[in-house]
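This report refers to the structure that appears directly beneath it.
The complex appears here without one of its protein chains, the remainder shown in place.
Right after this comes chain A.
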């Protein structure tokens, strides 16, 4: 039985607050986008809740970036180029094939590296690319009067709206995959428990976060 303290309190608080905000944004966003369907929130309420949650998400995202800049958590997002392709291939082969053959995990989390290479590039893509673009497109939506009338020859509001929508769908997709992949620990609940308590517990060391 090994124990690793991988998730400091601020990371856990940020993670769960961010998750809750994201669920609210998904529901209210769908309520605005598909307004008229019965199970959705009332339109004007959805706008207010969505915008408020969006402001909180922005604050949370800035907090996450500042946290990574000022604490050791940031090192998990520094890609080690040496052996990158090999690690990525090994991880992909494990998820695509080895996992069905009860093969051993190719990655072992440690205090230095809690994320496997596939997770690492996914989270970098989500937190350092998609999320800021989503947040920016949200703010651009609100203050579109300060944008040029057209972007790429098309009405700027439409460009912003479609970008916001596409990014939102991509992040919903991420959420689905994320929810599934966290069940691939030693037991389906291993990783979930780690994000709740901060401690990654394993009966053998060949597990991952």
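Side notes on the structure shown:
Operating definition for what follows: a residue touches a chain if its C-beta (ideal position, glycine included) is under 8 Å from a C-beta of that chain, and two chains touch if they have at least 3 such contacts; residues count from 1.
To be clear about the criterion, contacts and distances are computed from a predicted model.
Within the choices "Peripla_BP_6 domain-containing protein", "Class III cytochrome C domain-containing protein", "Carbohydrate ABC transporter permease" or "Glutamyl-tRNA(Gln) amidotransferase subunit A", the name that UniProt assigns to the complex's undisplayed chain is "Class III cytochrome C domain-containing protein".
Across A:65, A:88, A:157 or A:192, the residue that sits in touch with the chain not pictured is A:157. Note on the undisplayed chain: of the listed residues A:111, A:176 or A:189, the one touching it is A:176.
Take chain A: the residues that touch the chain left off the picture are 32-33, 35-36, 43-44, 47-48, 51-52, 55, 95, 99-102, 141-145, 149, 154-158, 161-162, 164-166, 169, 172-173, 176-177, 180, 183-184.
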